[in-house]
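Of the protein chains in this complex, one is absent; all others appear in place.
We call the chains A and B, going by the order they appear; numbering starts again at 1 in every chain.
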Amino acid sequence: MSADAPDRGTGEGLAGRVRDAVLGASARLTLLAVVAALGIGAVVLALSAEETRAALEDGPGSALVAAGGAVGRAYAALLQGSVGSLGALSETLVAATVLILTGLAVTVPLRAGLFNIGGEGQVIAGGLIGGAVGFAVTGLPTVVHLPLAIVAAAAGGALVGWLPGLLKARTGAHEVISTIMLNNTLTFVLIWILTLPLVQVEGRSDPISRQVLDTARLPRLLEGLRVDAGILLALLVAVWVLWFLDRSTTGFELSAVGANPAAATAAGMDPARSTITGMTVAGMLGGLAGGALIVGLQGRVTPGFSAGLGFDGITVALLGRGTVVGTVMSGLLLGALKAGGRAMQARSGTALDLVTVIQALIIVFIAAPGVVRAMFRVRADVGEGARISQGWGS
Amino acid sequence: METTATALRRRRRFAGFGLVLGLVVLGLLRADAGVRTTFVLNDARGARFPLPDLVVPVTGTVRGLALVILALAVVQALRGFGRRDAAMVGVMGGLAVLALLTWAGGGTSISVVSLLRGTLFAAVPIAFGALAGVLCERSGVINIAIEGQFLAGAFTAAVFASVLGSAWWGLAGGILAGALVGLMLAGLTIRFAADQIVSGVVLIVFATGVTSFLTSQLLAGTPAWNAPVRFQAFALPGLSDLPLLGPIVFDQTVLVYLMLLAVAAVQFGLFRTRWGLRLRSVGEHPAAADTVGIGVLGTRYRAVMLGGVLAGIGGSWFTLEAASQFSKEMTGGRGFIALAAMLVGRYSPVGALGAGLLFGFADALATALQRLPVPIPSSLLRATPYVITIVVVAGLVGRLRVPAADGKPYVKA
Partner (left out) sequence: MRLELRGITKRYPGVVANDHVDLTVESGEVLGLLGENGAGKSTLMNILYGLTTADEGEILLDGAPMTFADPGDAIAAGIGMVHQHFMLVPVFTVAENILLGAEPLDRFRRFDRARARRDVLEVAERFGLPVDPDARVEDLPVGLQQRVEILKALYRDARLLILDEPTAVLTPQEADGLFESIRGFRAAGRSVIFISHKLREHHAIADRITVLRRGRTIGTVAAADADAQELATMMVGRPVVLVVDRPPARPAEGVLEVRGLSVEDPPGTPVVAGVDLTVHRGEIVGIAGVEGNGQTPLVEALTGLRPIASGDVRLRGEDIVGASRRDILRAGVGHIPEDRYRDGVVASFSIADNLAITLWDDERFANGRTRDREAVAESAERVVAAFDIRTPSIATPAGSLSGGNQQKVVVAREFDRPIDLLVAAQPTRGVDVGSIEYLHQQIVAKRDEGTAVLLVSSELDEIQALSDRIAVMFRGRLVGPFPAPIAKEALGLMMAGVDPAEALGGRAA
């Protein structure tokens, strides 16, 4: 099987790619996956809602009505909170910034046949190092300080991505295991670093870093809204990744190694180098996500600031079917889901974790298109299913 | 076999490791003269056949251990230990840990019994998870989802044990949930031939989401549903009176005994029975199994489900033995450690137990050191099992023989 063959489609140029991504055969399946996930999410929500249980005493009929009401309220809040107003759109873009970057951090190594579960560790490293430059380096103007902090974040993430790449290339240690272990390691190392005297806020005993200086903060784009220049950074980076994966010689090498390492070797390419490159670039992208978060929205490093972001990136990348344009668009979609989910929790009292359930369902359906087809009785389509792993051995 | 460049490089690397380790022990673990460490060999609750405490001088012991490590490293560099090279690295590591314990316990006492008892206890989820992995992967299905099975098992065990008022019901619930996640994994990877690693990751996210969602949505409002009746330790009559071994192995909780039984049963089943032969054939060469009339998909389904049962037991440990209630994401990555334990144990049940004990020891050690006046931050101690995993996996997996069809969906011609 091809390792996540790049979806070349019929369209030429960026517009063509967007059109393919929206209207193409695989896009229909993606849409169905989202719909099915929302549907099952509604069932879970209906079954667990307080109202349903309360109304059950009045008979199944009223329980059904109550359940319908609960689902309606929750999903209305979800929609309202994601695209219902300028403020909601701003929140969607804020969430999408990180999602696009962590999604790309999975998409790039995916091309090389590598599964990066280390997004979380890479986000930690990027946020910590970017943040450190942001609060520890003083006396620089914004034009120097901000880029410096962002480059530092990228470098920190790259380092954390490089290590599992190196281990895989040199010793064959599977990147899935080593990236997960790095995530856990860095989570604890982060807590320790946040208690160090140079990092911790003075006078606090809990692990929390000092505030990033204003000269290193990403500027807000609109008065009174939280959306900042991070989204522009993410889109700029996405354009670079598009070139890197689809136009550059290195990206071609990466894709060849991912699709058929033996043939790539026979063509004179170096799979070990591609492995290291793929993971390092992935780490850089994860680091940028962490940096954008810390020098943007958050302003300081806290324990757990990265929780779940790596797994979010996996959802985004799989939903984007390994293409750059797809990743950006699914980043926006899941950003909306996240922003809406928070509004839903605030307004209808439905736990935000429902969004995680829906996300998981979406990738279930993307990873196993047969499930969706069985559900909607859709016939087989071309280029479906993400086959990415090659077992432990390779 | 003659000495070759790769073997030589490996030997040099091992020797270098030993040298550095020995010097670190010698240089960093310093204590004032006359400080002693007491190793208590008796159970704190009293013993029928008491053993004397072991009291050692810190400086002398640490130096002695360091010298042994250095001596081993020198032998390693000069002529190597042949096939025991890797084992010797383990011995050097073990000696270093002993030195660390001696140094950390300076001026106070360390209970060997509670350390090793804790090791066995902490090994429970790791060993069960690794056993689950062994069963799945020996049949050709990669199971990354152990963490998800733990979460589902822990959650369901907590609810069952709370609502039905018995830890045994809790265990049944945990088993059910683990098997259910196993069924989902089997369905995705076998029926729908989805990518196995992606499926596993998806199920982790799914189990995390569902258990977290239900915890907020259901358990937060009804605390009575999250107050499980838990298993208590019970001593096996007679055996628990053995010195040292008794309190460590034979005065344990239900799941520890179950773990030992399960390891023996799976080891026997895999390598001595027809069932095991067929299961392994399906994981090595499914087409060959198919051509002699063995149902490949059915065998894999059953193996993955049984793996789910074992992982579910491992998950029950969290709420029936380790903690008093379920909390979001309480498994804290132990499912991944179990995965690593499976690899370290080289796909063998006994190996899985061994690796489980290694990680259990790291856990117990971190807990023990936290209680001692040691200038090591606790968060770094808690990171050590993960670092160990990276080091071990990096050192091992390259030379690991993976079941040949592991990770490959079987599609008929």
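Basically, a contact is a pair of C-beta atoms (placed from the backbone, for glycine too) under 8 Å apart; a residue touches a chain by one contact, two chains touch by 3 or more.
It should be emphasised that the depicted structure is a prediction, and the values quoted were computed from it without experimental measurement.
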Candidate in contact with the missing chain, chosen from B:Thr222, B:Thr273 or B:Gln370: B:Thr273
Contact with the hidden chain (one of B:Thr156, B:Ser281, B:Thr331 or B:Ser379): B:Ser281
Chain not shown: contacting residue from B:Ala154, B:Ala289 or B:Ala322: B:Ala289
Contacts of subunit B with the absent chain, listed as residue ranges: 1-2, 4-7, 272-274, 276-278, 280-281, 284-285, 287-295, 401, 404, 412-413
Touch list for subunit A against the chain that is not drawn: 2-3, 5, 8, 243, 247-250, 252-253, 255-256, 259-260, 262-270
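As a working rule, only the chains that are shown with their structure count from here on.
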Euclidean distance of C-alpha centroids - subunit A vs subunit B, Å: 30
Of subunit B, residues touching subunit A in the complex: 142, 144, 188, 191-199, 201-206, 208-210, 212-218, 221, 328, 332-333, 336, 339-340, 343, 377, 379-380, 382-383, 386-387, 389-390, 393-395, 397-398, 400, 402, 406-408
Interface residues, subunit A side, partner subunit B - complex: 44, 48-50, 115, 117, 167, 171-174, 176-178, 180-185, 187-189, 191-192, 195, 311, 314-315, 318, 350-361, 363-364, 367-371, 385-393
